[in-house]
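All protein chains but one are shown in place.
As written, the chains take the letters A, B and C, and residue 1 is the first residue of each chain.
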Amino acid sequence: MAKTVRIGLIGLGRIGRLHGNNLVASVRGAEVTAAADIVMNDEIRDWVSCLGIKKIYDDPVKLIQDSDVDAVFICSSTASHAELILEASKAGKHIFCEKPIHTDAGVIKHALSSVKASGVKLQVGFVRRFDHNHKKVHDTVASGAMGHPHIVKVTSRDPEPQPIEYVATSGGIFMDMTIHDFDMARYLSGSEVSEVAAYGTIMIDPGLKKYDDVDTAIIMLKFENGAIGVIENSRAARYGYDQRVEVHCDKGCVQDFNDRINTSMISTADGVFCEKPTWFFLERYNDAFIAEAQSFVDAIINDRDPEVSGLDGLMPVYIAIAAKKSLQENRPVKISEVVV
Amino acid sequence: MAKTVRIGLIGLGRIGRLHGNNLVASVRGAEVTAAADIVMNDEIRDWVSCLGIKKIYDDPVKLIQDSDVDAVFICSSTASHAELILEASKAGKHIFCEKPIHTDAGVIKHALSSVKASGVKLQVGFVRRFDHNHKKVHDTVASGAMGHPHIVKVTSRDPEPQPIEYVATSGGIFMDMTIHDFDMARYLSGSEVSEVAAYGTIMIDPGLKKYDDVDTAIIMLKFENGAIGVIENSRAARYGYDQRVEVHCDKGCVQDFNDRINTSMISTADGVFCEKPTWFFLERYNDAFIAEAQSFVDAIINDRDPEVSGLDGLMPVYIAIAAKKSLQENRPVKISEVVV
Amino acid sequence: MAKTVRIGLIGLGRIGRLHGNNLVASVRGAEVTAAADIVMNDEIRDWVSCLGIKKIYDDPVKLIQDSDVDAVFICSSTASHAELILEASKAGKHIFCEKPIHTDAGVIKHALSSVKASGVKLQVGFVRRFDHNHKKVHDTVASGAMGHPHIVKVTSRDPEPQPIEYVATSGGIFMDMTIHDFDMARYLSGSEVSEVAAYGTIMIDPGLKKYDDVDTAIIMLKFENGAIGVIENSRAARYGYDQRVEVHCDKGCVQDFNDRINTSMISTADGVFCEKPTWFFLERYNDAFIAEAQSFVDAIINDRDPEVSGLDGLMPVYIAIAAKKSLQENRPVKISEVVV
Partner (left out) sequence: MAKTVRIGLIGLGRIGRLHGNNLVASVRGAEVTAAADIVMNDEIRDWVSCLGIKKIYDDPVKLIQDSDVDAVFICSSTASHAELILEASKAGKHIFCEKPIHTDAGVIKHALSSVKASGVKLQVGFVRRFDHNHKKVHDTVASGAMGHPHIVKVTSRDPEPQPIEYVATSGGIFMDMTIHDFDMARYLSGSEVSEVAAYGTIMIDPGLKKYDDVDTAIIMLKFENGAIGVIENSRAARYGYDQRVEVHCDKGCVQDFNDRINTSMISTADGVFCEKPTWFFLERYNDAFIAEAQSFVDAIINDRDPEVSGLDGLMPVYIAIAAKKSLQENRPVKISEVVV
């Protein structure tokens, strides 16, 4: 393998362009040689041209088959992920795929089989594993310096609710939002989740009722290593993106706090005023997106396993399905109940 | 009623002496006129004499009947609380009673009936309501300035496990430790708990198994006002007493952090070192114990309802019973299931 | 010497009563046997009676001569300190004296000679040495773990200006306010100050001009051990009492921060709101006053040198005099220039 990985970018919406910009400007060893989107317009063409990407396709499959492409970034709609993974693995191209691979676990398993058979590398886009704060918590726990983990806590709140149309097709809060936290729970505990119990409530948008969804949720988890955990979600933290994790262990507690817009502190007779957390995932996880792409490119160049595997893409989907079942049936649900 | 409340102190162990010292040194309008304990020795006699308490009894009932006593502080063993409440209410003496009133809800109800019939005031010792940090969180939420509460979170960890003999008779973690957090959940949410679901695990002392108890627990709560909550407990936070609460609301989040031993920060090539939280409840809640006793004394002097009522003493016991049932049966349990 | 030190309290204003309350309620080994003030009224008599102090004098000298008094707390007006020290040392009574001993260094030296000749113990009331935060900074530096100190910084701001009449007789900002910071600089650096250079300005009350005083000041210091330092003062920090110290050393920096009223944090769309520092020295240094009195009583009981000596009372006065001279003449002034 040459020192440079030639990348084809599939899906040129917000997240696709984010990856494109990072690959061009900040990722060593990467070259974006082609871009594809099934929708094509002047704005997209301008962006592609500005970035110096030479080839542009309106058919992702053609991009996959381009011999100037070693690896693809699949950033298209969730529904298309699995099929594009099949195409890419058939073509022998390495795959970075945004999360979730699919909302149906059977479809994911089929795609993973194809990846395995082909021998290409697959990394799933759980970007938070590359966040400087969460990674330090993980690394400290994983080092063993704190002893065994007892309790894993994830606080994860969006600043504003998604449009209700989004929820209608996203698979619901556990599949579109908590899925990141399920991944974080596995990442921090170093263990598989064996059971979940979910409580949920609608505190923000009553319109969710007809989609059988909630906007405020707490999910307890049992891990196979004996630890327990809890995730807490809200669709509306008006002060910004609230992303904190905490692992309580034999020897103490490891936790992180939000990044803030700046470190200013204003003290007056009215109180002490500090800055809010960064507004949303683009601000908070900006550097993490770069680190994630770098890790994928390095895995190809050095021929090692990607840091986030296909299994890491599958397991959170099982947990999300179990959480939804738990909420609907108001009982703890074992992951084994929903594994296909 | 005179400007001074004459108090009889029942139970002269650690917590009884703590209240005695505070009443003498720091509570306005209080005078400790008598003290009683069924065990009597030189150490206790010295302490009583040193504090200038004039009368000493080895029979709490005699203290209750002393005409120089307007109100009693019941700080004896939990098993004796209910009976002493009955005696005091019969004698027309106001009652401050350490928590829990009893571990059996029926016994509590009987005691509360007696209090109600007699018209004396009863305050239960949920001291954390008087903590400067938790109180500010409560007051902010209760003011309505943040809108409706969505999520109530309580982190509550002891620095070191209690001796296993303690657990054998305490009623278990939910009754001896989480009961404070159940009270905090009611206090912060401004609502009754309608259902709980508990996960628990033994991570610290395997010896707990034979007592059917756990040392690490997470409990989800549903509130009648639609909010949800979560309490998280550990018997062993090696860094100190970890007591934090958080309420996420319509307009944002209100939370508090631990008091620390001091505010020093040492920055070296090895990292930045700060001080640990205060070690245990005596340090953390020292001022809260004074505020609690002051509140009781003021309630008597000004003839108003105590800030922590008999119902506040009863409800957390129901929640603890439901939590234990939930843990044993691995299912959510409605509070209505356990109400007697 | 018996296990109990019998103390006579001289001066029953705010600071005298503060010490009285602490000695009665919180200091082990102390008994307040007498109290004196040249002004006597019902409020004072009530306070004395309430605290159970048996003897009351309107002549401090008589209190000093009372055979039931082992040690005196001199809390009367600054002008009377030196004379009372003379009387007490003549009578062989140990002395705790509030700061400053006097504003005239010659008078202080005379008083210290008398103390030395008599062999009684003298402790000067630089209470900040007993603050939990500052003490930790001091102890860390003094341990040698950080290497040599390079820079000593003291931030010291009062919440509100004193009444202008106070300044008229106080000796000015360096003598009534910065004197604490001069002591802190010596305490933290472990070295004597050899030279100062002061800048000052009137930003708050133009009325100060006629008293030749300032309300905002910065003073640089040279220490005999080669380090340098800076003190910064304001008479008006509207957010509370701002008291922070910092020592930069070979191996890094040791600093502290203000105690806050509570640890609450409120996050909304408008920002993140925290609590202000404690309001004034009574709140911030409450525990330090107790520790200071305890240290004095322990020094007597264990027959060891007090933690704050007569020299510690004298040197800051020299520094204050030099600082004023520096401000007036706009040039650095060596301490040796003002030593008498």
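Here, a contact is a pair of C-beta atoms (placed from the backbone, for glycine too) under 8 Å apart; a residue touches a chain by one contact, two chains touch by 3 or more.
The structure displayed is predicted, hence computed values, not measured ones.
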item: Contacting the left-out chain in the complete assembly, out of A:41, A:67, A:262 or A:302; value: A:262
item: Residue among C:37, C:70, C:87 or C:242 touching the omitted chain; value: C:242
item: Touch criterion as defined above, residue of A:136, A:209 or A:304 at the omitted chain; value: A:136
item: In chain A, positions touching the absent partner; value: 24-26, 52, 132-133, 135-137, 140, 146, 251-259, 261-269, 275
item: Footprint left on chain C by the chain that the document does not show; value: 148, 150-151, 153, 157, 197, 199-201, 203-204, 216-218, 220-222, 226-230, 232, 234, 236-239, 242, 248, 250-253, 330-332
item: Chain not shown, touching residues in chain B; value: 237-240, 242, 260, 267-269, 271-277
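In this section, only the chains that are shown with their structure count from here on.
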item: Geometric centre distance via CA averages, chain C-chain B, whole Å; value: 39
item: Where chain A and chain C are represented by their mean Cα positions, the distance between them in whole Å; value: 57
item: Whole-Å gap separating chain A and chain B, where each centre is the average of the chain's CA atoms; value: 42
item: Interface hub residues of chain B, defined as touching at least two other chains; value: 251-253
